[in-house]
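Could you have a look at this structure, given as structure tokens, before my questions?
All protein chains but one are shown at their positions in the complex.
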Amino acid sequence: MTNTTAVVVTGIGLVTPIGTGRQQFWDALMAGHSGFGPVKSFDTSSFGVHLGAEIADFNPCDYVFALDPETIGRSSQLAIAAARLALQDGSLELDKTDRRRAGVCVGTTSGEPHFIERFDDHYVSGELERVGKEFITRYPCHVVPGHVAKELGLAGEAMMIPTACAAGNYAIAHASDLLRARKTDFMLAGGADSFSRITYTGFARLGAIAPEVCQPFDRNRKGMVPGEGAAMLLLELKERAIARGARIYCEIGGYGLSCDAHHMTAAHPQGEGATRAMNMALIKSGVSPSHVDYISAHGTGTPTNDRLETIAVKKTFGQLAYEIPISSIKSMLGHTMGAASAIEAAACALAITEGRIPPTMNWVSQDPECDLDYVPNVSRACEVRVAMNNAYAFGGNNSSLILTANSA
Amino acid sequence: MMDTQSIKTTIKQSISRVTGIPAETISDSASYEGDLGLDSLSILEIAVDVENHFKFQASDEELTSIRTVEETVDLVRRRLCAEVA
Partner (left out) sequence: MGVISSLGDSPALLHSALCQGRTALHPVEEPGFDDLNCRQAGHISAFHPEAYLPEKNLRPLDRTGQLVVCAAKLALANSGWTADKLAARDVGLVLGTMFGSVHTISKFDRHALVQGPSYASPMDFANTVINAAAGQTAIWHKLRGINSTIACGSTSGLVALGYATDLIRYGHQTAVLAGGADEFCFESFCGFERAGLLYGNGEGRPVPFHHRRTGFALGEAAGLLMLEDWEAAVSRGANILAEIRGYGSTYNPASDQAGNEGDAIVRAVQAATEDAVLSLVEIDCISASANGSVNLDRDEAFAVKTLWNGYSSLVPITAIKSMVGETLGASGVLQAIDLIETMRTGQLPGIAGLDQFEPTLPSLDICRHERSVRVRSGLVNSIGFDGHACALLISEPPDLN
């Protein structure tokens, strides 16, 4: 029996360090392309690390038409680009919809960091008089969904959920709740973050940035690589998608959110909160652990995250954990912060429709504490009817989102 | 070159700034986790505060290896000698 009130993904838009647009992104993911290189957007000579995953050749003028691209920050530009690409991919013409029932929900870690960075440059140079009126209208993070809404003329809810590195999942979860409650007809949900000096400085100071390569779950992994990007999923109820003949990638199942309430930057040592989030997601989705075909890991590549994440997966799935492939696309994209779990949700949606799962790249030798099937180095054909997307953030925020194949 | 007692005092002042524990109650042999009950973020904050005060940069390995007040004093002495030499 078809559940026509299921929330479905009908469009995918992404701007990432390995490609822009669904097809380019997926092809790069399957080929194991790397988005890493020396940081270009600011001078890292006084840092001990220099690796980043920046997006080269992004031209906002290709996507921002209603607003003047020079008056909005890079995160807003990336979010708008991803939104337009999702609408195009989903063949949705907004002119034919009631825009009061179309909304946007974005997750982020930093919002528009460049504006506070410029403010600070003026501040330390004793030139605060150079801070203009645009600081307040361009900096606070709520401007990101606001700019998407202004660009596209959306008059439903324009929401920002800044739950850092788990934010994409939160945004998709909230959007799916609004749709199920029939408060809205369409939602663009995802995440966006632009490369930030502040973020880079912080992670470098924590010793969390890998000096040469990001290799999640590998025995010799040394850290994560900060990146930037944006992804938006076009979401609607299945009955509407069917009525307008839209292509359906997959369904959004249930989700689980929890808080470790333990430490600001380190996960709970027994993976307690992450386990609860996974279990909640499975229960809410009505999916048993044995039905999960693929897990998109948070997999940042830091020694601690990957070890604790593995513990949490084993706690949730027991012996089944050894049979479920689990990969981290951060091995190719780096850590795109608030965009990460949205990009990873998109990858899950594509894994379901394409019947292939992305690899964990740069995996060379096994860590005895990370002994699951991480799909090392080569993408793999795999029928995926149920995917689980996990993401964790500072503040002990844990999230798990279930995506399932379109039920006929 | 600074004497050991001054280094200890400075380090204990750092610890006090970060933790609120009065400097004079911190014993020379106190361990950060066991005796002072500090988490990893607090320990790193103390280490960076100490580095900033004495103007040296420890490696990541050195930073993650200091577990007691004494070990921190030794690190500073080693680094101050190294900078001078």
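Lettered A and B in written order, each chain numbered from 1.
Just so we're on the same page, contacts are C-beta pairs under 8 Å (C-beta built on N, C-alpha and C of every residue); 3 or more make two chains touch, one makes a residue touch a chain.
Model, not experiment: these values are computed from the prediction.
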Check the options A:A243, A:A261, A:V364 or A:V378 and report the residue that touches the missing chain.
-> A:A261
Pick from B:T4, B:S27 or B:Q57: which residue touches the chain that isn't shown?
-> B:Q57
Among A:R22, A:R84 or A:H174, choose the residue that contacts the chain missing from this document, as touch is defined above.
-> A:H174
Given A:G21, A:G52 or A:G103, the one touching the chain that is not displayed = A:G103
In the full complex, subunit A touches the hidden chain through residues 46-48, 99-100, 103, 108-109, 111, 116-117, 119-121, 123-124, 128-129, 131-137, 139-143, 146, 149-150, 152-164, 170, 174, 177, 180-181, 183, 197-198, 201-202, 204-206, 257-265, 273, 276, 284, 393-397
Against the hidden chain, subunit B presents residues 17-21, 41-42, 44-45, 48-49, 51-52, 57
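The definition used in the following text is that only the chains that are shown with their structure count from here on.
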Cα centre of subunit A to Cα centre of subunit B, whole Å, reads 38
Once bound in the complex, which stretches of subunit A touch subunit B?
-> 48, 205-207, 263-266
Touching subunit A in the complex: which residues of subunit B?
-> 39-41, 44, 48, 60, 63-64
